[in-house]
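Quick one: this structure, given as structure tokens, is what I'll be asking you about.
A single protein chain has been omitted from the complex, and every remaining protein chain is retained in its original position.
We just call them A and B in the order they show up, numbering each chain from 1.
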Amino acid sequence: MKYVSEFRDKKFIDPLVDELRKTIDRPLRIMEVCGTHTMAIFRHGLRSLMPEGLELISGPGCPVCVTSSAHIDGFIEVASREGVRVAIFGDLFRVPGSRGSLTKAQSMGAQVEVVYSPMDALTLAEKNPQQETVFLSVGFETTIPLVAATILEAGRRQLANFTVFSAHKTMPPALDALLGDPELRLDGLLCPGHVSTIIGAAAYEPLAANYHLSCVVAGFEPVDVLQAVIMLARQARNGRAEVENAYGRAVSWQGNLRAQQLMHDVFEPIDCQWRGLGTIPASGMAIRESFSRFDAEKRFGIRLTETPEPKGCLCGQILKGRKNPADCPLFAGRCTPLSPVGPCMVSSEGTCAAHYRYGRA
Amino acid sequence: MCLAVPMRVIAVKGVENDFTTLQLGVVEAQGIKKEVRLDLVDRWPQIGDYLIIHAGFAIHTLDAVEAETNLRLLQELADNMQAAAREEKQ
Partner (left out) sequence: MKMTETILLDHGSGGRASQELIKNIFLPQLTNPVLDCLEDSALVDTAAGQLAFTTDSYVVDPIFFPGGDIGELAINGTINDLAMRGAKPLCLSLGLILEEGFALEDLKRVILSIQGACRQADVPVVTGDTKVVPKGKGDKIFINTSGIGLVERGIHISAKNARPGDVVILSGSMGDHGITILGQRAGISLQGSLRSDTMALHRLVQQMLAAAPGAVHTLRDPTRGGVATSLNEIAEAAQVAVELDETAIPVKPEVAAACEILGMDPLYLANEGKCLALVAREHAASLLALMRSLPEGAEAAIIGRVNEGPAGRVVLKTRAGGSRIVTSLTGEPLPRIC
């Protein structure tokens, strides 16, 4: 596949691994904060290529996995209503709330449709005018503009049976909250490539300045990740803490202004609870009043009830790289990939899921 | 949250800046075709452009110049490493 395969070519990867080895002169702790980075690093076996002394930590980057129990419960409540069909991204299917997941709700009769695009949910609504179609919406800034555009299109088509239940979150506030923890020692941040396509590389400048942290925007192919890690290693060596863009073919400094505009036209920031991390101010996105007719929470009168984190769950600490899965009392007992409790196990490549499957032997 | 792939534009439907027309790009990769929304494109696509596609929408026109430059640098690095390895042997 053009512009993909070349960036997986071993003939380019070997020299980069070599270059990385030569560049690293001290132990480095680097965090990636994008579920897609977690998956990509795992899928290509990149950790096995990293030199000794390079620690790659998985932060809270999977927007599905950090969706709070309260939101999942709300999703299930809507899905269980008469005359409602919900549409979701596949990732959301198995995420547990306080009383099971959408998988369980489906087995009890809820109509749940997996879609590839929010526009597919719109099409479902048009094809089934007798039913309410609700798009259960999760994702960071890569996805929020798409949902905004879909809501605008629903308006143009004057749909009366389509709503969106937003559990969207934004990256920079979460990163700010994370990095504000003085115990979190990091040498560099691998910034999410496609979120950056929308928000621009410049979005990380405040983080670099306030926390003296090296930030490199990275793509998802092995070459992209290695190039970015090399740049972080170079910054560490030279004592720099800047924002650099290693994914120039897909990310510009300012980002996609049109997408940003659409996102802000339809959504506005609200405080939001992140599974395992607690409430982070202005880190969620709610549908604006002017589009409230497309807001599922309003249409169905859903009140999100705060549920306490399950006792013993150490996801918050693990996400910050402070504790290991083995330290968690629930790990491999109450909490397993088939019945996960927190985001670290919900995500198939989350720290705990990965340890459970691969790291224990 | 970032799954997106570059796909090549083979057709464009609709009129630039006119939202009353249905703005769609037809993109393909290895024979797989998809119709994607153009609501969010940074610029109006031309046939032959590569668009980065996320969940049925184009979110960016791939900067081919950047890509080719990057690949050229990677090739140089690979060539240098090969040359260095040969020198070491001698």
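Here is the rule we go by: contacts are C-beta pairs under 8 Å (C-beta built on N, C-alpha and C of every residue); 3 or more make two chains touch, one makes a residue touch a chain.
Quick caveat: nothing in here was measured; it's all calculated off a predicted structure.
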Chain not shown, its touching partners among those shown = A, B
Note = Across A:Val4, A:Leu152, A:Ala177 or A:Ala241, the one contacting the chain not displayed is A:Val4
Ask   = Can you list where subunit A touches the absent chain?
value = 1, 4, 8, 10, 13-14, 17, 35-36, 39, 42-49, 62-64, 87, 89-91, 93-94, 103-104, 106-108, 113-117, 120-121, 124, 139, 143, 222, 336-339, 347-348, 357-358, 361
Absent-chain interface as seen on subunit B, which is shown = 1-3, 5, 7, 29-34, 53-55
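Please note the rule applied: only the chains that are shown with their structure count from here on.
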Query = In whole angstrom, what separates the CA-based centres of subunit A and subunit B?
reply = 23
Request  = Mind listing the subunit A positions that touch subunit B in their complex?
outcome  = 1-4, 6, 11-12, 14-16, 18-19, 34-37, 61-64, 89, 116-120, 139-140, 142-143, 145-146, 149, 152-153, 156, 192-195, 197-198, 220, 223, 227, 248-252, 256-259, 262
Key: Of all residues in subunit B, those that touch subunit A in their complex   = 1-6, 8, 19, 29-30, 37, 39-42, 50, 52, 54-57, 59-60, 62-64, 66-67, 69-71, 74-75, 77-78, 80-81
